[in-house]
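Note that this complex is displayed minus one protein chain, with the remaining chains in position.
The first chain written gets the first letter, and so on, giving A, B, C and D; residue counts start at 1 in each chain.
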Amino acid sequence: MDVITITQPNQPQAEINATLDDGDVEMEDEELDVDVNGGIVDSAKSKNDIVVPGELITDDPSWMRGHGTYFLNEKTYSAVAGTIIRVNKLLSVIPFKGRYSPETGDHIVGRIVEVSNKRWKVDIGAEHDAILMLGAVNLPGGVLRRKSEADELQMRAILKEGDLLNAEVQSLFQDGSASLHTRSLKYGKLRNGVFVVVPSNLIIRAKNHAHDMPGGVSIILGVNGFCWIYKTKENQVPVAGGSSTQSKAEAGFQAATHNGGYTPGMGSVSITSLEEQSSWDIYSDKNDTISNSIKETISRYKNCLLALSHCNIAINETRLAKAYDISLGYGDVNSLVNEEVEESIGEDLINSGKMRGVV
Amino acid sequence: MDTTYASSAVKALPDAPVLSILINHPPFASMERKKRPRNDRRLAELSIILKRCFEKTIMLQNYARSVIEVTVTILSFDGGLLATCCNSITLALIDAGISLYDYVTAVTVGIYDQTALLDLNSLEEADLSFITIGVVGDSDKLNLILCEDRLPLDRVERLISLGIEGCHRLKQLMNETVREVGTDLLSKKQ
Amino acid sequence: MTEQFVLPGDQIDVSTVVTGAAVTLGPNVALSKSNLEQTALSPTTAGLLNVKNAESRSPVYYVESNGRRYNPQVNDYVIGIIVGAFGEYYRVSLNSFSAPVLLNQFSFPNASKKNRPRLQTGDLIYARVESVQRNMEAELSCIDPTTGKDGGFGLLTGGFVFDVKLAFARYLLFDADAKILSELVKKCKFEIAIGVNGRIWIKTDDIKTTVACSNAIRNCQTWKKEELSAKVEDTFSVLESHD
Amino acid sequence: MGLDYDISTNEQEFVLEALKQNVRLDGRKLLDMRDVKISILPSEYGHVEVSLGKTRVACKVSAEIVKPYEDRPFEGIFQINTEISPMCSPFFEIGQGSSGSGSNSRQANEEVLISRMIEKAVRRSNALDIESLCIVAGSKCWAVRADLHFLNYDGNFIDASCIAVMTALLHFRKPDIEVAGEEVVVYDTNQREPVPLSILHVPICITFNFYNPNGNEENVKGELNNELILADASLIEERLSLGTMTITLNKNQEICQLLKSGGLNIDASLIMNCCLYASKLVSRLNDEIHEVLKEDSKKRRNVREEKELQVFNERES
């Protein structure tokens, strides 16, 4: 009998020996058959079943096949490594990782990559660049204004290549690419902060993705994994952290209307020509003055975000706030870029979660 | 075993989906430290072969107007180049969440006298005749066969059947790893 | 054959033209540039000189040549392959490697913004050359200008398409007693569309007959008239003998 | 990006449907090869033209004396040039294959594969004994080169060019030489009969193409194993094929090279059948090549005898 060895670099020595000793392919097959063929799920199987490409999910033809699956005859197979999701009779597999695939209503952060005919192309980390139509942005001069030809000619004055913005996915095209809009006060061009990218699958979908954090810093956790950490806007009713049921945007909106005073950079509803002039501010390229301490806090949040991403911990605002707390114990901001520190922040976070029984 | 690293990215393109595979073989990866010409036909051939291996296995129909770019960098070469590229690309594609019909696994099988050997190192490759076998999933169908040495025709059948078994075994190992990583990812997400 | 063989540089004899007649230059005939003192005609390629309406006041001079690559001429019937779409146009290939021509999505009978044909890349269409302009891509149309209806133009479904030489395609299309077609009629029932761009589409009831017909038409370009019947017979019998 | 053939969906569907019914456009059965016509140009040695149906390839072998490579003083040099020009079809572009892995167009891929295939089949398999090309170790050796001229494309360049190269190598005669120390005397072909190359074996390529009568899923997961296999594809068949395999064998039933690069997945037993079938074709083609060579040498001998007779007669008169 021929000796067959396929060694896996990371495999512990004992296992390699076991393989060697066995020396028989057919027999190994039975022994090492780890759930490969047993992957047929009946409806009783637990919710988070892991499947891998080519694995049989079910031979029940009554299921409808969704994303991440394919079928032959009556059998449905998985096309990606991920977890099975069932919605009514629709069976789909969500990959563990992958490019962001936009869904209507997602709050995302993106970067302008191209200015073209009446539209911008926006890199949102998906397969295709998203499209932001000129008619889907708040034009300077107030929300009520209609777009004019002059606007078409000066699109670069509004948003140009390299600009970052946060927006909502308005609709999807047939090929899965997204059309965005920023026709709300909480969306628009981004300034006064730093841009961080984490894998999109780590961002936990929530009602709100824009949060004011302790330390005078706000954060937008784009569903696409693009995040923006910036100095909290002034003249704004302070919003209590994550426990607040009222969304920041709503609060901001109230601030704008109730206080009577306008908030620069919020694109408030304005009709006077004076305010029209100042509403160009929402597309300004200039940062406000930011104090060193705020800058340091922003950096700390950034490093915390990266630490979470490094440890593959799903991110939401509470976890980030906790990570921030933990990070304070590690002293200087600069020390946080150390890989070991990142890992121990992650560990601390998981442990603290376990202790409290939540997270 | 040599190590290769593959990354994949999807980007918009006006037409039909495109799969592009680029192989880097830096001088430090092999013993001779030979600088390779930029238009090395051997690497060009390798990348074409790999491209054809994956073209039918990736569900390209899901990626209209996109390009899937795969870059393989050979970090250390010690035999089984094509097979390892194949396996690492499979894992990289799975990691990138790209839809595949099944795993593509490949392994080299050599023959010494009457004995068939799996997975040769570069010294063995230099002296023995060997073939590279590639299989998709658990089937007995061949996706890839490459033989560049002289080999009696009547030996081929045995080498192929051993190769297929090797590929199936490799699939199991890769499967375990993918599941492990997946479980780990999931546990932290909770 | 009565037509005269000519080469570029040969002077075409126009002495027979009636004085005051307006001579039309057909395909492959140009004003000679070598002789500026008097108007002289010269062929631009090797071929057979033809004169239509020689005695009349509007004679047409043209040179027949049997090329492979088609140059669009207005009102020609052509078979094209859709190779792409942009804006409201389809890009259509008339010969492999030639520059594609255009087909407006509204150049179909009863096409409107809401109701227009959805053609896919790879679809085969039978169309008429609508306009040809220097420096612009030629444009096709699937509307018969006399009736405004489809007139047989439009999508060709099923069947098989193959290439023949240009003069042969013209002969098949215009010569009512093209012998090969009457021979084929004896053998089987078929649908045929002939494009003067050298493409012929044929559809019969089964695969083997289609193969036999297409081979017969294609190969008959090298057959003499008298051996045609026998060779058509051969072509069909070879395929039928097949298992 | 180069230009490509425009093939309609109608043709695609028709060809596949025909193949399913075991009908090919030129009347062949699936595994039939087209007739191979090998013609040796009479004016010189080692200039051969091969037609496979309408596919036409010429190969010209030439030799000159050069300095061997530094690291291989005991070996001669053997090079094969496989540049494809648009002469055989506008589909191919000049300089495509040499641009290496950077270029991604289909025709560039095709050219790289053809050139690598011939390289592996003939050069790597040691069909030509390059040690016999050594004249004076380290300073003088024969550099033999085979230049392939691709004249007309109708599919299956690989098989045709392999036959062309091997026939040309077998036919080629290099001038006779005499070595005196470091000095080499080269005799004109009129002075001394030129000598053949030392050919160790004759590798012949056979290419199969695969087609899928079912969906992708069936090919990956299904159990039908009814993929269509055909030998010696024509132009349209080659353009529509979903996978190809080239096996190179010599008459000793030895594989010199085997490549199935991805495409459709084909059952191992079918692959083995292809290999066995190929070995039959190879021995037939091998015989054909030697038949042509024998004919040619007979012809040449006659011509020579005639010439000699003429010279003799002239002298007599």
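Details
Assume a residue touches a chain if its C-beta (ideal position, glycine included) is under 8 Å from a C-beta of that chain, and two chains touch if they have at least 3 such contacts.
The rule is short, and it goes like this: contacts and distances are computed from a predicted model.
Per the UniProt record, the absent chain's protein name among "DEKNAAC102523", "Exoribonuclease phosphorolytic domain-containing protein", "K Homology domain-containing protein" or "Ribosomal protein S5 domain 2-like protein" is "DEKNAAC102523".
Every shown chain touched by the omitted chain in the complete complex is listed here: C, D. Of the candidate positions D:His149, D:His201 or D:Lys260, contact with the unshown chain belongs to D:His149.
If you put the hidden chain back, the residue from D:Val23, D:Cys88 or D:Ile204 that touches it is D:Cys88.
Seen from subunit D, the chain kept out of the figure touches residues 1-3, 43-44, 54, 56, 58, 60, 62, 81, 83, 85-91, 93-94, 145, 147, 149, 151-154. Mapped onto subunit C, contacts with the missing chain fall at residues 1, 5, 7-11, 28, 30, 33-34, 42, 44-48, 64-69, 71, 97-100, 134-135, 165, 167-168, 171, 180, 220-225, 228.
Everything that follows uses one rule, which is that only the chains that are shown with their structure count from here on.
Ranked by distance of CA centroids from subunit C, the top chain is A. Taking the mean of all protein Cα atoms as the centre, the chain whose own Cα mean lies nearest is B.
Distance between subunit A and subunit C, defined via averaged C-alpha coordinates, is recorded as 58 Å. Our note on geometry: subunit A versus subunit D, Cα centroid distance of 56 Å, whole angstroms. One inter-chain figure worth recording: subunit C and subunit D are separated by 38 Å, centre to centre, where each centre is the mean of the chain's CA atoms. Under the contact definition stated at the top, the residues of subunit D that touch 2 or more other chains are 217, 220-221. For subunit C, no residue reaches two or more other chains under the stated contact definition. Pairwise chain contacts present here: A-B, A-D, B-D, C-D [touch as defined].
Partner subunit A is touched in their complex by these residues of subunit D: 215, 217-218, 220-222.
Residues 1, 3, 10-12, 59, 63-66, 94-103, 107, 115-119, 136-138, 162, 165-166, 168-170, 172-173, 175-179, 181-186, 188-190 of subunit B are the ones touching subunit A in the complex. Here subunit D touches subunit B in the complex through residues 97-102, 104, 109, 112-113, 115-116, 119-120, 124-125, 216-217, 219-221, 225, 242-243, 245, 249, 253-268, 271-272, 275-276, 279, going by the rule given at the top.
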